[in-house]
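Note that one protein chain is taken out, while the other chains of the complex remain in position.
Right, subunit A next:
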Amino acid sequence: MKVLTLNFLTCAVKMCKASNDSFPLHPKDAELAKDDVEINLQLLVNVLPRIDWTALRTTSTELGFPELPEQPPTAEDLTSDEKMLQDLHTLLLETQMIEGKLVCGHCGHEYAVREGIANFLLPSHLV
């Protein structure tokens, strides 16, 4: 599961969706790996507005990456700053959470990530 994916995920429990604490989910015991993905400037620039930057900063820090700036980079930043582009590309698209758990900050439910796949099926009492 990619870090970019995590930016779109919240708790599967319906009652949690209204709570700010359910997003982003918090990685726990995360084991990371790195894919080799071809860099695509246009795609990154276009994806950027879709990203909840505040949540991404939280996720990035929780995964042990250096702290991200408070404001997201602009398209110009990414075009002119190769290192910034590479770092963001690596964080969002190349970094994979292979094993671990995703924890909801509202209900505390833990979703397992195994072999790179997060499982959001709920036990019957939470459906």
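Throughout what follows, contacts are C-beta pairs under 8 Å (C-beta built on N, C-alpha and C of every residue); 3 or more make two chains touch, one makes a residue touch a chain; residues count from 1.
Following the convention adopted for this analysis, contacts and distances are computed from a predicted model.
The subunit not displayed here is recorded in UniProt as "S-adenosyl-L-methionine-dependent methyltransferase", chosen from "Large ribosomal subunit protein bL21m", "Probable protein-export membrane protein secG", "S-adenosyl-L-methionine-dependent methyltransferase" or "GTP-binding protein RAB5". Residues 1-2, 4-5, 8-14, 17, 23, 31-38, 40, 42-47, 50, 52, 63-66, 93, 95-96, 98, 111, 115-122, 124, 127 are the ones on subunit A that touch the missing chain.
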